[in-house]
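Shown here: the complex without one of its protein chains, the others still in place.
We just call them A, B, C, D and E in the order they show up, numbering each chain from 1.
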Amino acid sequence: MARPNRLREIWQAGDWATNGWLAIPSSYSAELMAHQGWDSLTVDLQHGVVDYQAAVGMLQAISTVPSVVPMARVPWNDPALIMKLLDAGAYAIVCPMINNRREAEAFVAACRYPPLGTRSFGPNRAVLYGGADYAQHANQLVVALAMIETKAGIDNLEEIVDTPGLDGVYVGPSDLSLALGLPPSADPTDKSALEVIARIVAAARKKGKVAGMFTGGPEQAARMAGQGFQLLTIMNDGRLLANAAKAAVATARGAAPKAEKGPKTGY
Amino acid sequence: MARPNRLREIWQAGDWATNGWLAIPSSYSAELMAHQGWDSLTVDLQHGVVDYQAAVGMLQAISTVPSVVPMARVPWNDPALIMKLLDAGAYAIVCPMINNRREAEAFVAACRYPPLGTRSFGPNRAVLYGGADYAQHANQLVVALAMIETKAGIDNLEEIVDTPGLDGVYVGPSDLSLALGLPPSADPTDKSALEVIARIVAAARKKGKVAGMFTGGPEQAARMAGQGFQLLTIMNDGRLLANAAKAAVATARGAAPKAEKGPKTGY
Amino acid sequence: MARPNRLREIWQAGDWATNGWLAIPSSYSAELMAHQGWDSLTVDLQHGVVDYQAAVGMLQAISTVPSVVPMARVPWNDPALIMKLLDAGAYAIVCPMINNRREAEAFVAACRYPPLGTRSFGPNRAVLYGGADYAQHANQLVVALAMIETKAGIDNLEEIVDTPGLDGVYVGPSDLSLALGLPPSADPTDKSALEVIARIVAAARKKGKVAGMFTGGPEQAARMAGQGFQLLTIMNDGRLLANAAKAAVATARGAAPKAEKGPKTGY
Amino acid sequence: MARPNRLREIWQAGDWATNGWLAIPSSYSAELMAHQGWDSLTVDLQHGVVDYQAAVGMLQAISTVPSVVPMARVPWNDPALIMKLLDAGAYAIVCPMINNRREAEAFVAACRYPPLGTRSFGPNRAVLYGGADYAQHANQLVVALAMIETKAGIDNLEEIVDTPGLDGVYVGPSDLSLALGLPPSADPTDKSALEVIARIVAAARKKGKVAGMFTGGPEQAARMAGQGFQLLTIMNDGRLLANAAKAAVATARGAAPKAEKGPKTGY
Amino acid sequence: MARPNRLREIWQAGDWATNGWLAIPSSYSAELMAHQGWDSLTVDLQHGVVDYQAAVGMLQAISTVPSVVPMARVPWNDPALIMKLLDAGAYAIVCPMINNRREAEAFVAACRYPPLGTRSFGPNRAVLYGGADYAQHANQLVVALAMIETKAGIDNLEEIVDTPGLDGVYVGPSDLSLALGLPPSADPTDKSALEVIARIVAAARKKGKVAGMFTGGPEQAARMAGQGFQLLTIMNDGRLLANAAKAAVATARGAAPKAEKGPKTGY
Partner (left out) sequence: MARPNRLREIWQAGDWATNGWLAIPSSYSAELMAHQGWDSLTVDLQHGVVDYQAAVGMLQAISTVPSVVPMARVPWNDPALIMKLLDAGAYAIVCPMINNRREAEAFVAACRYPPLGTRSFGPNRAVLYGGADYAQHANQLVVALAMIETKAGIDNLEEIVDTPGLDGVYVGPSDLSLALGLPPSADPTDKSALEVIARIVAAARKKGKVAGMFTGGPEQAARMAGQGFQLLTIMNDGRLLANAAKAAVATARGAAPKAEKGPKTGY
């Protein structure tokens, strides 16, 4: 039996998923992240420093921990790369900048084998990860999420959400802010942004679809879970690392006693 | 004029340096770390997932921030790799498991051009980083630090510290703990370990040498600075990332309201 | 004189070519394959775990054996990548999922310098592989093969085959099966699939074009050669390896005498 | 609880293990191999085209299949690389060209934490693969196998086998043949070679140690299992692939009907 | 304050920039080039042997020399890759084969954040290179240059140059020659080509835009600077290296005295 997509199980249970986000092109940091309790990890090929070859190693690394669902964000609604990442074992694809129904349909088509879509057959790593019968179940296994983050995407929210075969939508708060004429922010506080975000989750739930969102921190993630989002990303690995490093340096400096002047040293 | 080694300036001023530690084999995460306020960054080729080729990219990444001194820890007292990392622009080398004077002298020799040592000439990247006159000044620029972390190393502390051309010593607390029959710990609390650590810093200062140490956190680093250490590492990038990620997941889960059961979803 | 394309010589002689298929992203396995007697080797950037950078190393590896023609399958009808692979010395391009004449013309255009097409000039490696006068002859040297494997492609077979400058067609049996509502199979036995395959080779021969096909094994390849196909792929490197490994394990287990219980061992 | 080493369980049960051998530097081919039924897979850093960085990706790939024990063969009795591979999660190390007791002891020391050895602490990936308590159990988990393949090694067989902490020996038949003045062969038939091989397995069993061997095929592996070997390698991935490819080409050519001359084609 | 784009300063001063061109996928050769006095360096992802991952390392290498402006040429008018390279810190993008106003507008849109364009937000490395306020200034910092090198591009020169937000045009002389029915040449001498080149620079200057050009050597570059071009590329790294190597071999052979026959040597 093909390996189930745990995200669907979480959502079936009415729960939400914590999603890590990988921008560092390293299978080692990906494997480290896979051990920190995330429900899923998304290899970010759009704004991460990641291309296909790095992504494969990262998907392998994630696969060493069976409980974590491997996802990928593509840089564009590009069927070639979407299909390559599905072949490589991604169990969910996040596609940025979906503007309308036609784009949403093209995205879904790239994720589904005929007759539901146009995905080409050749699941090189997916058959290792998903099992020998992966291909028979792939159309049910793979989760397809369209990002709503452009002006057009917001305007066409309803028709996008309603796309057959689309599993849900995903909010990119920074681009969404820019689209609304606001400064980019992972945690928008402007009323217009909050209203749009609320509309997105409402539209998704109305159609029995999932809504996910990128957030700037765990508190925001929890808040958004409370509003009905079911997939919540908390920063990315690079930001987590940078914040932790900066804090460590500051704490060390702050905690250090007035430096007792050390000895003059030298060669 | 060759680019000075800022570590020497910090130490000349009697101050201590915050040192970041890089185990993730990525020039992107290295560059991220270079922007977080560290005085120096050490590419760890021993217990990091890093080899020479990855190290070169990481040293380049560190070089994009002029204030951060690029260092490397080698996996062994191996002149071939020490020389390759110096050629690649490392301004300081940390060498593990130095057991006695002979090993310390061999380590120093690998770091110095004749007549002070046996370093072979060919500073491919060092001449780009250090400047056209790098080679003339390299023997003064390069910092050589011997790790004291084995039983023999502790026993032979005095003769090691006294090695001509050695700039200082560096404490690996986990290996040192093991050497003392204790469980490995980045922040040892056992009296015997603390006593040895105190002996090391005292021996170094007595000879006008530097003492550095790996620590498990910023408070420990500050504490050790107070005890006279002048180069303090705070965890590594992998540990900082893992801790931050684990905390983020826990915080999000803890902060989330009892999950209002979401809609049943599915394709 | 530019290095000739041996595939054209084989076809001129009325013979067929054995084609190896490379999904493992390694220049070593590619060079190994280049020594096994194939007439041509195709670097698969669609369903292989291969991107451009890996492909370059693999094309170099193939070039160490002058008798083997280097080919590439692109993941999509994307002129950017087609041109990059031609620049890297691919002497033939297989393009998947060609649906109609317009797509076939776009594919051919990407393979030909003006005035025959729109290929941009910059044959970085091709000039090393093909010779100093590569560019003058490139439009004649490069073989362009369109895959017929979608419902639309089958419907528009005649207009595709007839595309000026297209050298032939190539059958992807798994996608073709899916397109016909059948389960994916490298060696379809359903009558409707066999009929379409026969139509494809007939259409190609009628126009003096080549027909190639991916097969699931050497017997099938020979069978298809008997039906007029002139380029026959036999599995890919990954499948050859996996089958051989699985058989070796089974044979060893089957051939082993009932294990004389060995000694209890341990540390 | 730390992940157990399945090889020990197999040997405790008196059974033998089928071992695959990886010379292709690809995490994809490594993952493919991990699904073919091997009990263990050895990343070959000596005669494989593999260095440390490639090995890490391959060890990760092997880890996606819990039943396969990840092993590595080092190119030399070099503690730096042995320790790096153990840190990377190798659960067994094969060390070539062990000539005497002193070298065997040095090898074992590199594999064991103090007080049993001199392994340095920093199990970056091993702690992910082996579990949080990996370090406490590592000295019991890690299998250390010394290759007997030189004249000196054969002469000193008894003292090597008897080395405390050494889990067993491993026969390299080609080097062993060369050492005996015979042409290199994976499956030696010369009486002197067979006699030495028999001596090796007998010496190992007498001391309750394991004997492993590289073989040229599954029948030989089964034969050697019958003679008491408990770890049997069957060729390597490159040889399996090359043999399978060469056979496929020959079969296709042999099976093809006399080529009905195809049409003249050309651009 | 965001790091300014030195190209704009050069152009504001009415000067021209020497531009190096990088086709070798190595961060080491890129860093070497960054020390040779170029005003800017362009990572060539079209006809260079360079993909995204290699480009990131090269952009980092260029960043080690603050005076050199990092640029990239994309292989196609593809917003996904344009945005990824901008995120990676490219301060200028050269886009090939722009045929008309629509394509020029799409290119500019990919380079600009809303409301000026459609660039997606996520400047992973750009914020390290450009500074914390990079995003606020990015629309002013980033230089967008459209290549005029196709027949359609030449015909639609005026409307392309006039595109709002486009900073200038760039001449690819080889493709331009092909477009005019001439053999490809980096330094065209045909009157029709020279006339078109003159038209291009005139059109750019009339609109206050910049004109750049690829040249086959420094004398041509100087000549073109005299004609008003403000960004002049001189060959690429591969060509510079090949020419220098070929000349060195020839000089050595030419300068060698008639070889005094050496001794017979051998093993």
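Please note the rule applied: a residue touches a chain if its C-beta (ideal position, glycine included) is under 8 Å from a C-beta of that chain, and two chains touch if they have at least 3 such contacts.
Model, not experiment: these values are computed from the prediction.
J.: Which of the chains on display does the removed chain touch in the whole complex?
T.: Per the touch rule above, the missing chain touches B, C, D, E.
J.: Taking the full complex into account, find the residue in D:N124, D:T150 or D:T233 that is in contact with the omitted chain.
T.: Looking across D:N124, D:T150 or D:T233, the contact with the absent chain belongs to D:T150.
J.: Out of D:P25, D:G89 or D:G228, point to the residue that touches the absent chain in the complete complex.
T.: Hidden-chain contact among the options goes to D:P25.
J.: Quick one: say which of D:L116, D:I154, D:L178 or D:A202 touches the chain that got left out.
T.: From the options D:L116, D:I154, D:L178 or D:A202, the contact with the absent chain belongs to D:L178.
J.: Determine and list the subunit E residues touching the chain excluded from the picture.
T.: On the side of subunit E, residues 8, 11-12, 14-16, 18, 20, 23-26, 28-29, 32-33, 35-38, 49, 139-140, 165, 167-168, 205, 208-210, 217-219, 221-223, 225-226, 228, 230, 232, 234-235, 237-238, 240-257, 259-267 touch the unshown chain.
J.: May I ask you to list the residues on subunit B that touch the chain which is not drawn?
T.: Residue positions of subunit B that touch the missing chain: 51-53, 56, 78-81, 83-84, 87-88, 113-115, 118, 120-125, 135-136.
J.: For subunit C, enumerate the residues touching the unshown chain of the complex.
T.: Subunit C touches the chain not shown through residues 27-28, 31-32, 35, 56-57, 60-61, 63-64, 124-125, 128-129.
One rule holds for everything that comes next: only the chains that are shown with their structure count from here on.
J.: So which of C-D, A-E or B-E is the twin of A-C, meaning more than half of its contact pairs are the same residue numbers?
T.: Repeat interface, by the over-half criterion: A-E.
J.: For the two copies subunit B and subunit A, is the contact made of the same residues on each side, with over half of the numbers shared, or of different residues?
T.: Comparing the two copies, subunit A and subunit B contact each other through largely the same residue numbers, since over half are shared.
J.: Could you please state the distance in Å, as a whole number, between where the Cα atoms of subunit B are centred and where those of subunit D are centred?
T.: About 34 Å, centre to centre.
J.: So how far apart, in whole Å, are subunit A and subunit D when each is placed at the average of its C-alpha atoms?
T.: Taking the mean C-alpha position of each chain, the two centres sit 39 Å apart.
J.: Going through subunit C residue by residue, note those that touch at least 2 other chains and give them in order.
T.: 23, 25, 49, 51, 53, 78, 238
J.: For this structure, give each pair of chains that are touching.
T.: By the stated definition, chains touch in these pairs: A-B, A-C, A-D, A-E, B-D, B-E, C-D, C-E.
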